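One structure is given here, and the rest of the page talks about it.
Every protein chain but one is kept in place in this view of the complex.
Every chain is named by a letter (A and B) in the order it is written, and numbering of its residues begins at 1.
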Amino acid sequence: MTLTNLRRLLTVAVLGASFTAHADTTLDKIDSRHEITVGVMIGGSPFGSLDPATQQPRGFNVDLANELGKRLGAKVQLVSVLPSTRVQFLQQGKVDILIANMEYNAQRGEILDHVATPYYRVGGTAITLKTSGIARWADLRGKPVCISQGSSYIRPIVERYGAIPRAFPGSSQSLLALRGGSCVAAVHDAAPLLYPLLQSDPEWRDYRTLQPEIEPAPSVIWMRQGERDTAAKLDTFVRELHRNGWFIATEAKNGLNPPSPALAEWHRQLPAEN
Amino acid sequence: MDALLHGFITATARLGLDYRFLLDDYERVPFVQGLGVSIEIILSTMTASAIAGLVLLLALRGRNRLVAGLARGFIEVTRNTPTLVQLYCAFLVLNMLITQWLRARGIDNPFKPFFWVVLVLSLHKAAFHAEALRAGFDALPSQTLEGAASLGFSRATRFWRIELPLALRAALPALVNNMVELVKASAVASAIAVGDVTYQSIMIWTQRDNVLALMLLILAFFGVLTWMVTLAGRWLERRYRIPGYGY
Partner (left out) sequence: MATDSAAAAGKFAVTRLPPGVYGVLGVLVTGALLWSLAPEAGSRGETLARFVEWSPALAHGFAMNVLISIGAIFIGTVIGLLAGALAMSASFPGRLARLWIIAFRNAPWLVLIYFTTYVFPFEIHAFGITVPFPDWLKVTLGLALPASANIAEVFRGAVASIPSAQWEAAASLAFSRWQILGKIVVPQCVRRMLPPWMNVYAIITMGTALSSLVGIHDLLDTAQIASSTVARSSFTVLTYVATLVIFFAYCYPISWLTRSFEKRLRTA
């Protein structure tokens, strides 16, 4: 159909124009313009949320972004991202780095580069009603599971446990859908999201989480492929923040409970190096 | 077939479009199923909205003022709030409350997301249908109505045999337009994980980052559907044309 062809031509032309946007590498931008755009996940958890009084973003991710910007001597511009938009925004060039609770996995490692030292370790767990009859991960076979669009847990739960994913634009909708009975369990990050719910929120007292956590994977800062210099520079900062206990202090400040054993581990291990 | 597929993928790769997901069963099968789900949603919503639109119209024109007022109020609310917000309110809030209420009594919630999407979209479009039909009724020539009354037809017969068919014909362009809008609005189902083609595309592009390639497919799909609806509408208009009106 001529209409479709014409549309295709137009959109390819636009795509071609959009490639010209990838002019600077991140380090050049930091050195020349002294600014950096950081994609942070603002989902309503201690990692990223909005302060209702000022409508400004706050949380662990935000604090890390600002701290890195301070050390780089660059002005930090925060852009909020969702699991469903973060990779696209990075690839487009809209953000330079991602501090978005995005765990390392081999598939992502193929298309993006990352800072070698992680800043958190997160595993996923499933939250389900105590009466649902789901006691092990294998019980999820053939059952619908609520999850976030773009989550790294989708493939594991499908391929390893045969669950049927129902992906929502954000974790808040996914959890609401769980309460609405659209799925038997919801799979999300354990420590940042699900454990705090179970601990502090009396509405979730009829729910429990599954053990062991799946894919306990390190959360790293991501950047576009080929930006090794930026990654190396940020790496030195991240190691220092582990060494001087900044991460542990920030974790406590943002109310992340229980304190992550991974952070304590890195704090102990890293001083040995230069 | 396979050779055709590989040829297509290599050709489009040269343009910068990534269609490799078509080779992966894990991604291709849900995508094709998503096409079917979208069509299911659209057909169900068309039928349900047509029926609901008629019911709303009867309520509006009825003699009971309370019912007419409620219908009017309902139409105003559903026409002046976004479909997405209505969908969230129905599926995330109402559904959750129903589930909790039923669970306390040990019953499973029978309403699935598909049901909520069809319900919300049909009611939304029914309001537009009712408005279009009302405009159709307003356009009826008073001579015809007076003539029918003078022939001793009862109110019900007049409505079903004379007024409604004429009003339908007058309202047909607007109704077809509503149906086209309905086809487009069905994309919003992706927000509550119903499994339509937009949802499946999101699932693929968040892993593969081939937004443009999938966009083109979805646009082509919806383009074909709206084209078919418009053709059907034009055929209906030609078939049921009233001589002496329009051109």
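Please note the rule applied: contacts are C-beta pairs under 8 Å (C-beta built on N, C-alpha and C of every residue); 3 or more make two chains touch, one makes a residue touch a chain.
Since we're looking at a predicted model, the values are computed, not measured.
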{"item": "Among B:Ala13, B:Val85 or B:Ala149, the residue in touch with the chain that has been omitted", "value": "B:Val85"}
{"item": "Residue in contact with the excluded chain [from B:Leu22, B:Leu60, B:Leu133 or B:Met203]", "value": "B:Leu60"}
{"item": "Full-complex contact with the absent chain, from B:Leu22, B:Val37, B:Met96 or B:Ile162", "value": "B:Met96"}
{"item": "Absent chain, residues of subunit A that touch it", "value": "3, 6-7, 11, 14-15, 17-18, 20-21, 23, 42-45, 49-50, 52-53, 55, 80-82, 84-85, 88-89, 92-94, 169-173, 175-176, 179, 197, 201-203"}
{"item": "For subunit B, residues in touch with the removed chain", "value": "60-61, 65, 68-70, 72-77, 79-86, 88-89, 92-94, 96-97, 100-101, 134, 180, 183-188, 190-191, 198, 211-212, 215, 218-219, 222-223, 226-227, 230"}
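The rule we apply is simple: only the chains that are shown with their structure count from here on.
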{"item": "Gap in Å, rounded to a whole number, between the CA centres of subunit B and subunit A", "value": "36"}
{"item": "Touch list for subunit A against partner subunit B, complex", "value": "3-4, 7-8, 11-12, 15, 83-84, 87-88, 91, 107, 111, 146, 149-150, 154-155, 158-159, 165-169, 173, 176-177, 179-182"}
{"item": "Sites on subunit B touched by subunit A in the complex", "value": "15-16, 26, 88, 91-93, 95-96, 98-100, 103, 108-109, 112-113, 191-193, 199, 202-203, 205-207, 209, 211-212, 215-216, 219-220, 223"}
